[in-house]
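Here's the structure, in structure tokens; my notes come after.
With one protein chain withheld, the remaining protein chains of the complex are depicted in position.
Here the chain labels run A, B and C in written order, and each chain numbers its own residues starting at 1.
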Amino acid sequence: MADRHLHPANGNSAPSQFGGAAPFFVGLVVALILGWWAFPQMLFSQKHQPVRFSHKVHMEGAGMECKSCHFLREDGSYAGLPTTESCAECHSEPMGEDPEEARFIEEYVNTGKEVEWLVYQKQPDNVFFSHAAHSVDSCNNCHEFTETELCSQCHPNVAETDEAPVYYENKLTKYSKQTMKMWRCERCHANPEHFGTTRSSNACYVCHK
Amino acid sequence: MAVDRRGFLKFVAGVSAGVMVTPIPWKLLDDASIWTQNWPWIPSNVDGASTYVSTVSKLCPSCVGMKVRLVGDRPVRVLPDDNHPLSKGGISSLAVAEAQMLHSPARVKRPLKRAADGAYVAISWEEADALLAEKLAAAKGSLACVSGDETGSINDVLSAMTGKAGSSNFYLMPSEAQPAAKAVAAMGGEGQLGYDIENSDYVLAIGANILESWGTVIRNRAAFKATRPHGEEPAATFVFAGPVQNNTAAGADQWVPIKAGTEGAFALGIAHLLIKAGATADAADFSAFARLAGTFTPAKVAELTGVNEDQLKDVAKALLKARRPLVITGSEFGQGTGAASVLAGVAVNMLLGGLNRKGGLKLLPVAGPVVDGAMTRAEMLGKDFVAYMSRINAGKDKAPAAMVFYEANPAYALPQAAKMAEVLAKVPFKATFTTFLDETAMLCDLVLPVPMGLERLDDVATPYGSGQALYCLARPVAPMPAHVKPAGDYIIALAGKLGMDLGVGTWEEVLQAKARAMGADWDSLMDGNVHVSSSTVNAQPAFGAGMLQKGIATKAAEGDYAIAPVHKLNVGTAKTAIPPYNNKTIRRWELQGKELYVAMNGATARKLGVMKHDKIVVSNKSGSISARVNIFEGVMNDTVAVLMGLGHTAFDQFSKGKGENVMQLLTVGFESGTGLSVWNMAGATISKA
Amino acid sequence: MEIKEFKVKWGMAIDLDKCTGCGACMVACQAENNLAPIADASNKIKVMNWLVVYELSNKKPFPEHDVAYLPRPCQQCGHPPCVSVCPVVATDKNEEGGIVSQIYPRCIGCRYCMAACPYHARYFNWLDPVWPEGMEKALTPDVSVRPRGVVEKCSFCHHRFMKAKDKAIAEGRDPEALADGDYVTSCAEACPNGAIVFGDLNNPDHQVYHLSRSKYASRLLERLHANTQVYYLSRREWVRRQLDNYLDNEKVKG
Partner (left out) sequence: MEKNYSLPADHDLFPDGAKRCSLMQFMAWMGIVGVVAAWGLYAAYKVLSTGLGVTALDDYFGFGLWITFDLAVIALGAGAFFTGLLRYILNIDPLKNIINLTVIVGFICYSGAMLILVLDVGQPVRAWFGYWHANVHSMLTEVIFCITCYLIVLIIEFIPLVFEQKQLDRIPVLHHIAHNLHVMMPLFAGVGAFLSTFHQGSLGGMYGVLFARPYVFRDGFFVWPWTFFLFVISAVGSGPVFTVLIATIMEKMTGRKLVSWEIKSLMGKIAGSMLFVYLIFKFLDTYGWIEHILPHAGLTFDQNFYGNIYGQWLLWAELGVCGVLPCIILLTPSLRNNPALFYSAALLDCIGITINRYVFTVQALAMPVMPFDSWETYAPNWAEWGSSALIIAYGAIVLSLSYRYLPVFPQEKKLNATKA
């Protein structure tokens, strides 16, 4: 081993210098592939909703509106997702032929169990998000959002889908891949133009609990 | 191509450089820190719709009204109820964590039977039913029943069952309601004493810890709140007389130090001064009373009670000056007092024209029993459990063949606790209906879990201390755990099984009947409303001077030092022990680890030759406790203040093995005249450990 | 001294003559803010308590002795000693209302803020919080549960402020102009003696506005210029004297 050091490598010749650089670039490319392609695959696991729910059937077929289920309560808090009890208002007995509906009734309605829906934009516990404050009323002081457009700023528009999108869970953090991170909130909250009309300052406690 | 070491190093260098321009290190760094805000072993928030249900606490002795906040179906907070007359926007330190106590580790989760080797085994309800029915049937007339619920209609059911079994041994756990009832009887009056604190402009609490634990304390404190607007001169004066500058003294305008157990003498001293100032009352035995009071000169009262004569005179003067004065006598720790001190207190009110007057003392109507064969409230309050136990101990009474406890913890809560446990051991079969695995449950052969107040339908009828007759329901707001059963229906069914006819089919019927008896509207009660009646019992009671004279002859306590038990609701009750969320409210020099601290003033400590933190032993013929010394100048000379509610040997990690139980030191005596058991004057000797 | 001023300034007025030291506020605070119970709470300086009731003594021997109890929430200083020292902006005073925020996922747990606070209002999660089995079901959804290694403190039940604003929005009222009582802290709500009054110190329609101007009102350690938003009232001179350090020859106001 010591010998090698005593003989300076023939590092002056051009070909071997090029050959010397090759392993470096191989390593570089391997790392890039690993980092940009394999790593994201490894980081997230795919999950599906516990019950296949078709928004389309409910919207088009049953003529329901978004706010039939996703509504603001009287106290200003947001109902988010419907409870099994409210689903059971219609689905106490199967209304169609879909075996998934039958399974839902058997597993949830009959037992009173709540469905553990996967929420794509589920925020961490330390975040306080007010649906009341982010209303069409306040945003449309300047914007001209329709309700769907406004909701779609954050949520995937699933109103016309038959199948819910795949849910990607970060294996390390256990949060949804689609969860908004703080910088996305700050696109508005840190924008001074918003302060006057929406009172949406970027102070920590405006959004954290 | 052979990979030599140099090539490999270059490859590694390439990977290293490459990785730095991929998300790997940066995303991992970020995600790792996000992971720290979402650790799976930390509980997370569970959202849901919030609803609020008005109910009343069956756990807190103040029967505080409360609003329970549920998220989904989970009770998460107990909040004050502005509309409840026993809350008036306040909540007690005990009831406020009642939602959390639903999940207390000390809860009994299923029926337990004591096996031959002394260990408890979980059994099915069927097995428990069979065992209980068999034992009670066998016991027949030799049954005793003890209830720790002072205000509920469960007592109608329990006393009826006891009565139908051919026994008169139904008892309530001792409280201040018993001496008060005895006093009313001695006066020839009827009804329950009520105290109109709200409308009084001068409240003299003699012994009664009215701002911490006495009576309907949250209502008392609402009255206190109302009469002293923030930052302004108070509209009413509160004066506390007692041996320790306790929480009531802290809120009161004036603290009058008097020895423990001398409330009656102090009240008679006041009566003496009032009569001297011309006060009189339209009662048959006024002159007899005046003669008695005449002997309680300030000098004598000062000697008996340790009060400063000038302070005594000042209080009497202030009472005369007040428009609607009210005098409340009681025990600082809510029990153990005799009828005489109540009579003396009532006498002062009568001299001040305070009987059935606004801001005075009321005689409140009491509803009759609603179950066949049940005792009346007066009968129940006439029974003296401690005296019964003492009789058994002395061999004057036979130990019953079976004893049934309902939410009562006599093994912990009775005076001379060690002796009482011995007496309980003489009873061959004991069963308890309890929520928590308390000291009494640990002595029982059968432990039957009952739901907590938040999980069951129950009632509260005019708690002692209330200024008005009232009735309200505790409604189930939380789902009942799988293996507990509400005692009301259970006992009615049990009685049926034993061939007793209680005349009711269900527990709800009992409550409905009680509501009718109270003149309340059931539907309104079920909506969370409280039935309140302003009516009083019209009576012209006497002073009960004869009884008073006998009872007031106080005997001096044993030992050189007086024990002053200090009762604080935050430490919990005998039934609850220290609630998990209340541990932090115990003051630093009340308890350290497992060691109890007792308080004495500097002069007493000097006399004893002890300093703060020194170890001492406080003992008398009933028992002894070891403790460390805390110096607190708000304690009378030659007195040690001992916090009650510690020294549990059962329950959970939040209570068990912490400090010592002051009840060990309280010696039972008997009041002349009434024969009532009393233990509010304990003395002890103190030695350095 | 730069003092942060806001249009709305949430504050408290605590009447020390009305507080009897029962501890209901402390328990209410723990339940509201998801603090974990602890089996042995003897070591008072290592036990999490956003609100502590101190015992004050006039230091005279019996029978001249007098006692007072002082509930101490975070004082929400106008010029907070803790905020500027935080190396990672985990604590700040920037929001309308003037409540000093503490953001748990940002906190690295250096405890510099605790060293800075003379009120001992800040607490560190020395260990992970543990609830007896099942008791986590009684946690509220309003306040996130903190892991070990972060500092926390009283937030004036900030989540109730958020809820009050949401309620106002839902009812079509101005969330910036809450009425007296629309938003109160859990301790103020629980106190059976009404010793704690909560509201907007800048709004004459709120009771605290007037109480903070009472001749009996003063703040803790005023001469350090932390400019706190909690006022203490007492008609007793000795109590007021213990609210700040005074040299023997100095007079106390009121």
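Note that a contact is a pair of C-beta atoms (placed from the backbone, for glycine too) under 8 Å apart; a residue touches a chain by one contact, two chains touch by 3 or more.
The structure displayed is predicted, hence computed values, not measured ones.
Checked against the full complex, the candidates C:C86, C:V100, C:L139 or C:A170 give a single residue touching the omitted chain, namely C:C86.
Along subunit B, the points of touch with the absent chain fall at residues 29, 32-33, 35-36.
Seen across the whole complex, the unshown chain contacts subunit C at 43, 45-47, 54-57, 70, 81, 84-89, 106-112, 114-120, 122-128, 148-151, 220-221, 223-226, 241-247, 250.
Here, only the chains that are shown with their structure count from here on.
Chain contacts here are complete: no pair of chains fails to touch.
Chain centres here are C-alpha means, and the one lying farthest from subunit A is B. More inter-chain C-beta contacts link the pair B-C than the other of A-B and B-C. Between the Cα centres of subunit A and subunit C there is a gap of 36 Å. Distance between chain centres (mean CA atoms), subunit A to subunit B: 52 Å.
Between subunit B and subunit C, the centres computed from C-alpha atoms are 30 Å apart. Taken residue by residue, subunit A touches two or more other chains at 73, 75, 77, 124-126, whereas all remaining positions touch fewer.
Across the assembly, subunit B contributes 34, 37, 44-45, 47 as residues in contact with two or more other chains.
Within the complex formed with subunit B, the subunit A residues making contact are 9, 20-32, 34-36, 39-40, 43, 73, 75, 77, 79-80, 124-126, 170, 172-175.
On the subunit B side of its complex with subunit C, the touching residues are 33-34, 36-37, 39, 41-48, 69, 71, 74-80, 89-93, 96-97, 99-100, 102-105, 211-212, 217-218, 221-222, 224-225, 228, 230-231, 233, 245, 247-251, 257, 308, 568-570, 579-588, 591-593, 601-603, 633-637, 652-654. On the side of subunit C, the complex with subunit B involves touching residues 13, 15, 17-24, 26-28, 30-32, 37-42, 44, 47-49, 53, 55, 57, 60-63, 65-69, 104-105, 128-129, 131-147, 149, 189-194, 197, 207, 211, 214, 216-217, 233, 235.
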